[in-house]
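Note that one protein chain is taken out, while the other chains of the complex remain in position.
Labels run A, B and C following the written order; every chain starts at residue 1.
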Amino acid sequence: MQRIGVFVCWCGSNIAATVDVEAVSQALAKEPGVVHSANYQYMCSQAGQDLIRAAIKEHKLTGIVVCSCSPRMHEMTFRKTAESAGINPYMVEIANIREQCSWIHKDILTGTEKAIVLGRTAIAKVNLNAPLTAGESPVTKRALVIGGGIAGIQTALDIADAGFEVDIVEKNPTIGGKMAQLDKTFPTLDCAACILTPKMVDVAQHEKIRIFSYSEVAAVKGFVGNFDVTIKKKARYVREDVCTGCGLCTEKCPVKKVPNEFNLGMDTRRAIYIPFAQAVPKVATIDADYCNMLKNGKCGVCSKVCTAKAIDYEQKDTLIEEKYGAIVVATGFNPISMEKFDEYAYSQSKDVVTSLEFERIMNAAGPTQGKLVRPSDGKHPHTLVFVQCVGSRCANCAEKGKEYCSKICCMYTAKHAMLTRDKYPDTDVYVFYIDVRTPGKNFDEFYRRAAEEYGVHYVKGMVGKVMPEGDKLMVRASDLIANKQINIAADMVILAAAIEPDKSARSIATMLTASMDTNDFFTEAHPKLRPVESPTAGIFLSGACQGPKDIPETVAQAGAAAAKVIGLLAKDKLKGNPCVASSNELMCNGCSSCERVCPYGAISYVDKEFRGPNRTVLVRRVAQVNPAVCQGCGACTVACPSGAMDLKGFATKQIMAEVDAICK
Amino acid sequence: MEKNLNNAREEIIRRSGVNPSKCMKCGKCSGTCPAYDEMEYHPHQFVYMVETGDIEPLLKSQSIYRCLSCFACVDRCPRGVEPAKIVEAVRLEVIRQQGANHLKAEGVAENLDEEIPQQAIVTAFRKYTK
Amino acid sequence: MKVTYFPGCTLKNKAKQLDIYGHKCAKALGVELEEIEKWQCCGGAFTTSSDEIATKLSSVRALKEAESKNQPLVSLCSACHNVLKQTNHAIQTNETFRARVNNYMADGEYNGGAKVMHYLELLRDVIGYDAVKEKVVNALNGKKVACYYGCLLLRPSKVMQMDDPENPQIMENLVRALGGEPILFPYKNECCGAYVSFENKDYTAVKSGKICNNATLNGADIILTACPLCKYNLEKCGSDIPVVYFTELLAEAFGIKE
Partner (left out) sequence: MQVNEFKPKIVAFCCNWCSYAGADLAGSNRLSYPADVKIIRVPCSCRVNPMFILRAFQRGADGVIICGCHPGDCHYTSGNYYTRRRMALLFSMLDYLGIEKDRMRLEWVSAAEGAKFATTMNEFTEKIISLGENKRLEDLRCKK
């Protein structure tokens, strides 16, 4: 039996004006378990707390009920008071007789009556309270960043600068991501490579950062502060520690017709290649799908020309095990396939390109050395048509496009149109738009400059069809302002393809038990207040894996994610919330209902031995809650059909007792 | 009169099964319509005018006989609005009135030539008469 | 193998070649087209309005017959195929429509059990283009063919589901199997002007003219079609490029054309 002390606060006249505090404390003194009952002007004051501490000592109290303001106000205060007097802080319950009683009732009789019921309810609960201790777990002071684009790079640099070790896992042979493929960046038009490559070098040279390029995350176990991650390092058939990146092999390799993914297949590379000049790490990689030596053992040219002896045809995929305290997802995006949008003739004409392809064409390091020419015949185009929202804002066509706005297209299209007009004043540039969306600093000014100063023709309307005819592309579109259908004989058509999360994201989300929305974007812990955290503790989100983003937003979010990681890694131990779910293994029937509803992946199943009748041993599958991951929502407790799952601090019995006390 | 037109709007929406408020005004239907130049009111206007209840001009316009029912607008609409179904519903609203058939049997002979396929005649009748 | 065959009115009159060669080629491939005994005109167009019932009953009867014989319902004419397929889809997906239709069905209900198939789909999915290739005796020797689909075979694509509605390849692959060379033809799914030619031939001549022009510009020798009305419109537009039914070309390659 508990020895409960009840403390009724007057809160000056806030409570005392409509609640007869003396009557309340007298009434509650008669409740079962109550051995002491008192009232005081301000319980939260130093004197009030001293009064509680003294009573704890004097009456050997085991539980406390404070009838006062909302627990959202002073629950913490009174818990600390209790703890300082030597009883468990979770043996304190608050009866909210201010916000939920004295402030809303005018009649002292009504107020007093209700306050007594509320106090009785809290006492009923405390009678069933048990001391709770928050679990502690150590923190591995190292972070993993999945994805080496600008988001991953920025997050890694910020974490490393705070003095923590960071590993970047990048599936491609080099870090840099999409930004490395861009030409200029809006709205300032600085060159992407000029601002990105120094950061890539910083990453490479940072003593706290390791890069696992051409690698993938293969498995993740553990929980916040204690993740065990298996990284698969794919065989690149070149020894990274030896290769000097001289590039001789990439010039001598006889297999010349490999589509160059860095230029989106618009030119070719060799079977051994370095994606681009500023690649980090600057190490060659052999493409096993094309290499003659790896396919049929006939070649070996690269090995012969390599003075550093870095080529190793025998290299195998290797698995690396590493421990991390936090994981940042920065898996990025890709433009969607244009295959299903053949009304724009993407598969029928080489001169219909996506914006990312156009970006490569405009880039000095691209397939045309930055000269704007038609991919089909190398001629200079005079009329260019940009089509916005290709696959974005596309409802009712899930197999084709995406329902969301891809956010970045309006701005990069304005950039492309402006740069085209700037470099080639002899061109006619049309942009077909549904809406021009430019909410960003200096964004709308930029778009207006494209239209006003550079003479880009912005047409409100959509392109309906593109038809290659001879060496022209006949573009049929509507001009909604003029209420006309217009036909343009264009030389090039550029499609602003919708963007989607990288295909690798889903399998990573599964490994991390991080949740995703229907579009495969990672969901944040709170859409407004916790935008860079996943609901799963210890998992953080950086960049376009969470939603379409431009570079400034990505960098800002990357920094925010880093700050959250630093906050976590700075702790030596993590103190959990003790009000977590726990399963009574004797009652658990192993049905997995709880596991399915848990939003945090905190529940797992283990096979456990139990003593059966006649000295037999039974192995049963039972649920186990990881208290470090559980956030204490209680969804599992209701899902559990056998009543094995319960929530500490809000146990079924406690809530039942409260219900009974109210209904008495 | 106003009440009747309001009925016409509801009738057209019910019959076509189209929800015009799904339209995001991108104009792709009109950008793709092969009959655009022959129409006084264009596919996007049909959707908009039905949405706002401005039905009368549509009922009086020859545009309802110019739609080819090629369904390009239906297929390419990013929001699944199906403008061609609206056009057809407006046409039915007209030709179902007493004596409002667009094609009269007496006029058929003059339109015939040696090669014209039966398909043309039956389809035209199905589209233009009740 | 036997399939239920719905010819349609035009194939018995102005488009006899489409019908005759359809039969002959099917026979050569070991398929018998079993014509529905008392078929009625499909109506030429599927009215999308939800309250049109009576005009769709002839299609429902044809569908019911195919279902009772447990055979796919095959047609050659694009219009017939479109109407049959859309009617079947409406029966399958729209409960009210199904109930209202069945009020008229004197001898038993129809609930959408039939499979509607175009002759081209029969060639591609059931017989297979490899088997077609084996029967070729007069290969087309690289003849440049513009494969014209028009609207009815492809749209509405969610119902028709024949191929990619924007760049279909079903006819192109057939032409390849016959030894011909399909050309790039972005106008392949543009409307020819359809039934409007009945009252306004100048209008349809403009639509069809653009299609023929694009085929010629892209180097086609002939235009291939499955639709009698498309053929009529394309031939009347003033262009001199030959327009032939795909069954004619098939018969030519099989060496059974007269």
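FYI, a contact is a pair of C-beta atoms (placed from the backbone, for glycine too) under 8 Å apart; a residue touches a chain by one contact, two chains touch by 3 or more.
Fair warning: this is a prediction, and the values are worked out from it, not measured in the lab.
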Shown chains touched by the missing chain? A
Among A:T110, A:N483 or A:S504, which residue is in contact with the omitted chain in the full complex? A:T110
Which one touches the absent chain: A:Y42, A:Y424, A:Y454 or A:F650? A:F650
Sole contact to the chain not displayed, among A:I146, A:M462, A:C579 or A:A623: A:C579
In subunit A, positions touching the absent partner: 70-72, 96, 98-101, 103-106, 110-111, 113-114, 117-118, 121, 515, 523, 525-527, 535, 579, 597, 599, 631-635, 637-639, 647, 650, 652, 655-656, 658-660, 662-664
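Keep in mind that, in the parts below, only the chains that are shown with their structure count from here on.
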Quick one: which pair of chains has the most contacts? B-C
Cα centroid separation, subunit A vs subunit B, in Å, comes to 48
CA centre of subunit A versus CA centre of subunit C: separation in Å? 51
Where in subunit B do residues touch two or more of the other chains? 72
Among the residues of subunit C, which ones contact at least 2 other chains? 190
Any idea which subunit C residues touch subunit A in the complex? 164, 166-167, 184, 186-187, 190, 214, 217-218
Under the stated contact criterion, what part of subunit B meets subunit A in this complex? 22, 24-33, 36-37, 42, 44-45, 72, 76-80
Residue numbers of subunit B touching subunit C in their complex, please. 14-17, 34-35, 38, 65-66, 68-72, 74-75, 84-85, 88-89, 92, 103, 111, 115-127
